[in-house]
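Apart from one protein chain that is not included, each protein chain of the complex appears where it belongs.
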Amino acid sequence: MKPLVQLYIQQFKTTLAMMFQYRASLVIWTIGQVLEPLVYLIVWSVVANSSGGSVGSYTTADFAAYFIVLMLVNQVTYTWIMYEFEYRVREGILSAALLKPVHPIHSDIADNISSKIITLPIMIAIAIIFAFAFHTSVAPAPWAILAFIPVLLLAFLIRFILEWTLAQAAFWTTRVSAINQSYFVAFLFLSGQIAPLTLLPHAVQILSLLLPFRWLINFPVELLLGRLTMVETLIGIGAQFGWLIVSIVLLRTVWRAGVKAYTAVGA
Amino acid sequence: MSEEKDNPMAYAIHVRDLSKFYVVTQQETGTKAAFQNLVHRRKVEVRAVDGISFDIEPGEIVGFLGPNGAGKTTTLKMLTGLLHPTSGELSVLGYVPSKREAAFLRQITLVMGQRNQLVWDIPAELTFELNRVIYRIPPDSYRSMVTELTELLDLGSLLKKPVRNLSLGERMKCEIAVALLHRPGVVFLDEPTIGLDVTMQQRIRTFITQYNQRFGATVLLTSHYMADVATLCKRVLVIHHGKLLFDGELSGLLRQFTSHKTIIIQLDNCKADLSNYGEIESYEDGKYTLRVPKTETARVTERLLAELPVIDLLVEDPPIEEVIARVFAQEEK
Partner (left out) sequence: MNYFRIFLAFLRVSIYVETAYRINFIIQLFQSLLNLGMTLGGLAIIFTYTNLLGGWQPYEVLALVGVYFLVGGIIRLIIQPGMEELIESVRDGTLDFRLAKPADAQAVVSLQRVEIWEILDIILGLGVLIYALLKLGEIIGVPQAAEFALMLTAGSIIIYSFFLILSTLSFWFVRVENILVIFQSVYEAGRWPVSLYPGWLRYGLTFIVPVAFATTIPVEALTSRLNWQTLAGAIALSIVLFIVSRIFWKTGLKRYSGASA
């Protein structure tokens, strides 16, 4: 275990150095991360305003709170690993990872967490500014705040493992953009990024219960907004655990198959 | 050559009837054909490696010589587990490379091409530290290794600069250094001097010799530069079209494949037509280079000395490059 901990610490130092080199790109990337939930926030607010102040159980202020919290949850859980993998395959440096005696996922998780440790404070600051600008706030019960921590952690783990597994597609094809895009579109609708899931058509809501996405975004967000009962929260955590197991199994299967496919034809 | 050993585990590298075949699609040229490609394509089998066998003992430095596309890199990839063989037996330090066991990976290293493990935007020493942790190198061993490698490769302050700011030669030195931090028992080098200037090439060759002497590592290097192989390797494996053409000492290569000698002759202030004596290879500043069959060497030399005003005469083996080139050219036919 100790060498693994050392790896994570070392990767943090490495990521820190890299981010310092790429600070301009980081700013641009942050703009994108902020703009998307902001746009939906505004659009839904306009809709709510012209519909007598609310849509479903969401008032204008509720929408603002929803999308601001979503922005943070998204920031904590998102990954860029599929682009990273595509880049590694393109540059021919994927082989280097295969020559190491450690599973490459560890470096990647460490890198992901490390960069968020740096960017999260900025995002929180932006969230606070937005909360003031859009006249909104959250007031969840203490138990909800406590439950939020493991829920967010699980969401991060599941999302990372799923997306890392998806990134393996680069082993089989260079045409990963279509696969990635399909994933992002499904994620957008079924995780609650486009609208709170309760506002979506019934069929879509059912679909979202069968897939992992809602438990990664909509669930944590609703929890922190104080919109869930304890029972609903427990069910949600159960679903998260279930998806965690599924995603780990998927990861191992796909990774093994991916290495096999890759080593059949080489770099 | 060593005596045949019954136990393949005694070798550092053991290869028997190794083969790797690919199936590739072909593309025609022309815009019309380009659209036809959308509908139908032709498939062709390529034999990258075709039944090669060899054994390498621990501590040997062996050179893998061959032109581009001969199968050298493919073989290296199979030896490091990056590529699955189509058929044949393969073991490195007693491990089957394609299994990619952690214990195996900790004992080998591969330097292939110009971009390997160094993380691009940060100083090389950060990648060093990362490897220290990944390969579980004990702190003192790490420190002494870094010191030694810095000295042998003359790294100086290169380790503190972002890798992207280093020149090609500097980067190669750092890549080689980071690859050896964990003191692997088997070192695979694919074209380690390609694209480098002459001084740098020499430095790296010297380094490899020193490293081998110091740590007793087995080194297998591929190259299409004769100078690499001639300086470093007592033993060469010549590969072309996926087949092993020769396995033995360099001097043996010359003996086996050359039937000619080179005579370099300098005449006293006149130009003569030497085509009667042998094949004229070149003429420069009054020096002729002739190519004559081995069997004729004595006779031609006698005639030259008798019939022409010779200032200087030298009989040599043809340049090794030429021999190899002819070997490959012959294989083409």
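For reference, chains read A and B in written order, and residue numbers begin at 1 within each chain.
Throughout what follows, contacts are C-beta pairs under 8 Å (C-beta built on N, C-alpha and C of every residue); 3 or more make two chains touch, one makes a residue touch a chain.
As the structure is a prediction and not an experimental result, all values here were calculated from the model.
Chemist: For the chain left off this view, which of A:Val5, A:Leu35, A:Ala125 or A:Met230 is in contact with it?
Modeler: A:Leu35
Chemist: Which residue from A:Phe12, A:Trp80 or A:Phe189 sits in contact with the chain not drawn here?
Modeler: If we include the chain that is not displayed, A:Phe189 is the one touching it.
Chemist: Among A:Leu199, A:Ile248 or A:Ala261, exactly one should touch the missing chain; which is it?
Modeler: Of these options, the touching residue for the absent chain is A:Leu199.
Chemist: For the full complex, which residue in A:Tyr22, A:Tyr87, A:Trp143 or A:Phe241 touches the chain that was left out?
Modeler: Answering carefully, the residue with contact to the hidden chain is A:Tyr22.
Chemist: Tell me which of A:Ser137, A:Gln181 or A:Thr253 is the one touching the absent chain.
Modeler: Residue touching the chain left out of view: A:Gln181.
Chemist: For chain A, enumerate the residues touching the unshown chain of the complex.
Modeler: Residues touching the hidden chain, for chain A, are 21-22, 24-25, 28-29, 31-32, 35-36, 38-39, 42-44, 46-47, 50-51, 55, 175, 177-178, 181-182, 185, 188-189, 194-195, 199-201.
Heads up, the rule we're going with is that only the chains that are shown with their structure count from here on.
Chemist: Roughly how many whole angstrom separate the Cα centroids of chain A and chain B?
Modeler: Using C-alpha averages as centres, the distance is 47 Å.
Chemist: Provide the residue numbers of chain A that touch chain B in the complex, in ascending order.
Modeler: 3, 6-7, 10-11, 13-14, 17-18, 21-22, 91-93, 95-96, 98-102, 107, 259-260, 263-267
Chemist: Can you list the residues on chain B that touch chain A in the complex?
Modeler: 22, 74, 77, 80-84, 98, 100, 102-103, 105-106, 108-110, 112-113, 115-117, 119, 121-123, 126-127, 129-130, 132-136, 162
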